[in-house]
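Shown here: the complex without one of its protein chains, the others still in place.
Chain naming follows the written order as A and B, and within any one chain the residues start at number 1.
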Amino acid sequence: MSIEQVVFFVLGFVVLASALTVAASKNLVRSIFMFFVTLFALAGLYVFALADFVAITQIVIYVGGVLVLMLFAFMLTNKEVLNNLQKSDGRFISFRKLPALLVSALFLLILVNVIIKARPDSLAWIQASAQNANVIQATDNMVPNIGVGLMTRYLLPFEAVSIFLMMALIGAAHLARKEEHKF
Amino acid sequence: MNTTVPHTDILTIQLAIAAVLLPFVACLLNLFLVKGQSKVSGWLSTLAILGSFVLSALVFSKVWNQPALHVQQLWFTVGTIPVNVGIWLNNLSVLMLLLVTAVALPVHIYSIAYLKGDDKYTRYFAYLGFFCFAMLALVIVDSLVLLYAFWELVGFASYLLIGFWFIREKAVLANKKAFIMNRIGDVGLLIGILLIYSHYHTFDLITLFGDHNILSSIPADKTWLTFTGICLLMGAIAKSAQFPLHTWLPDAMEGPTSVSALIHAATMVAAGIFLLGRVYPLFTPDVLTIIAVVGCFTAFMAATIALTQNDLKRILAYSTISQLGFMMLAMGVGAYSSALLHLAAHAFFKCLLFLSAGVIIHEMQHLKEKHNLDIDPQDINNMGGLGKFMPVTFITCIIASLSLIGFPLTSGCLSKDGIMVQAFLWADGKGWIYTLIPVTAVITSLLTIFYISRLLFKVFLGKPRITQPVEAHDGSLLFKAPMVFLALCSLFPLFSSNPFEYEQSWIYKGFAIAVHIVGSLDYHTIVLLSVNVLAIPIVFLTYRAYVKQKVSFKTGLLFKISYNEWHIDWFYHRIIVKGVLYVGAIVLWLDKNIFDGIIHLFANIGVIIGKLTAWTDKYIIDGLLAVLTSIIKQAGNFVRGFQTGRVQNYLLTMLLIIVVIYVLKTFI
Partner (left out) sequence: MSMLTYLLLIGAGLFCIGLYIVLVKRNAIQVLIGIELILNAAILNLVAFGKYDKLYNGGQTFALFAIVLAGAASAVALAIILNVYKQYKTIDPNAVDQLKD
């Protein structure tokens, strides 16, 4: 058990634990902040998967953008709503939540079953890439590769995403505009 | 009886038919052509009757004591039974023809004045003409079927005329009673006719009852013959108002007096005697005895009742019943010709008595209206001393009464003596029970004297019983002439040249058997003397009682029985009428509740089945449908429940399905 493995397990545990807390907490603020923790821990995991650029991007966009946006949106909603929510959720193990719990558990079982059965390590293309030294090493710098790839191989998705972003921007701005008392 | 060799003399037959049809023509004209109150109707009818009378006289002269005339024609056949229509003119027919027209003529003349001012004047003469037609036709027909038909028509005419003033309740009740009682007798007559037919297979009167008739040639069972005779007798009893079917005649006095005179004194009631005369050969000695007993009893009973009655017309009605009893008695003892002689005599004097009663009542009615008295114009207790105001009426009435009593020099004497003498001869040597009959006849004669004198004295003599001054007078010529004519006919010259020998009467000779029976005693003189000698003290007694009012009679039990008409009417009403009505009520109850009940039951069953079907349809069939629809509805509602509108539920369902698919794919 090297230190990397320990840190990896700790990060993995943090991700799952914070995700569970997000699921379990009744308070919205608490869940948002736990989500915050989850995102950070995920970024750490990305680093361990030798995708450092993605990790940074995750932090910048997800944590700095999406989460903040959520916080703002949450704050813009009425306080009464929050109060109502705090009363209505009930106990953790309530009958109402049972079907969802069941379904989630089953899904988990299914997924775990599939993953274990699939034995991703013995997949053909992974073994081929391992043989062809296609595996990213810890010492490799992937950022230029990503840059070049974006401009050459993945140009179309890149442009499409940018248009998409523009659409989203305009759309969200329009949707969230202030109504001038139209009845 | 004269010989009945059929001989067709067309002219005489035609005259006879014309005599019969003339009144009918007058009747039709009066009904349809003449207006309501026109005087023409009266003169028209009188003219018709006058014509009839003349023609009847002609026919009489041709046929009396000549060979009888007979024509016949086939009318219709019922299966194999032929029914003929024909005319038989023998002595009996032509005598009746002449008699009826002779009495109808004065009555018509009298009616012209009597019913003056009545609003149904024309109708009266129409009915009177119809009656004359029916009566005349009755006496000349030759078959039992036609006899029955005209018998019924005569009864019907009587019904119409009794209830002529039908606005009065009493008149309607009286005519109903008359018709019903006549019907009871007619049932007997019909049964008798049918019995005769069943045995002899013919309706023809000549074949049955003429000379050389088949009654003697075809043997018949004695009991059957007796029974047939009794049945035929029933018809005569009803028509001639004998006991027990006599109560209709006093009530029939509700009709106009001229009707009472013609129908209920002279002609229709004589039809019964006429019938007996026609079918006389049929009667066995037993039936004849019964006839005699019935006649005698009726005569006695009616005379006792007439003693105490106060209504003028009722006294005369009971007198008629009594005299008809005499005639029937005569028929029964074998005095066929005396009966017919008495019939003729009685027709005249009784008709006269009624006509004078009509005049008296007319005058009393005037008195009542003038002084506004509350009296019954027909009650003799209100009359008195009218003799000096109405001399003609008084004298004619006396003549009629003497004839009724049988006083010498009148026609009544001849006939009544004849009957009584022959009754004694009949009872001679038969045993003392049979002698009762002639003795009762004598007693009845004496009672007759009493009641008619009572009537005469109370009405005409003495002081007037009403306090107001009496002003009365004889009727006009139209009243007086008929009465005088009838009075003359009541005296002996019309009937016989010898006032004391009834055997000398031409009527008697026309019918009599040529054997002169000699009895053990000289009944002829005995009867004649005794009755007339006893008449004098009786008349004197009545005079003292009712004119001088020196003698009064006790009103004991016998008086009460007599006054209440022997309670016969009461008996009929209480027991028979009420009994029949009770039976009717029971049958009505039966019909309404049981027969209708059964039908209602069926109807109700139908209704119940209908309701049951409706219930089945509503709840079971519709119920099935409803259940079906509710199942579908519930299924729909259930499925609808899945569309909650909640996104998370949708997502949950989708995931469940994916899980299920995975499971199925992996493990199956």
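What we mean here is this: a contact is a pair of C-beta atoms (placed from the backbone, for glycine too) under 8 Å apart; a residue touches a chain by one contact, two chains touch by 3 or more.
Because the structure is predicted, anything quoted here is derived from the model rather than measured.
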{"item": "Residues of chain B (touch criterion as defined above) contacting the omitted chain", "value": "640, 643-648, 651-652, 655"}
{"item": "Contacts of chain A with the absent chain, listed as residue ranges", "value": "8, 12, 15-16, 19-20, 22-23, 28, 31-32, 35, 38-39, 42, 45-46, 48-51, 53-54, 57-58, 61-62, 65-66, 69-70, 73-74, 76-78, 81, 84-85, 88-89, 97, 99-101, 103-105, 107-108, 111-112, 115-116, 120-121, 125-126, 129-130, 133-136, 140, 142, 145-146, 149-150, 153-154, 157-158, 161, 164-165, 168-169, 171-173, 175-176, 179"}
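Just so we're on the same page, only the chains that are shown with their structure count from here on.
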{"item": "Mean-CA-position distance for chain B and chain A (Å)", "value": "134"}
{"item": "Chain B-touching residues of chain A, taken from the complex the two chains share", "value": "99-100, 103, 106-107, 110"}
{"item": "Touch list for chain B against partner chain A, complex", "value": "648, 652, 655-656, 659, 662"}
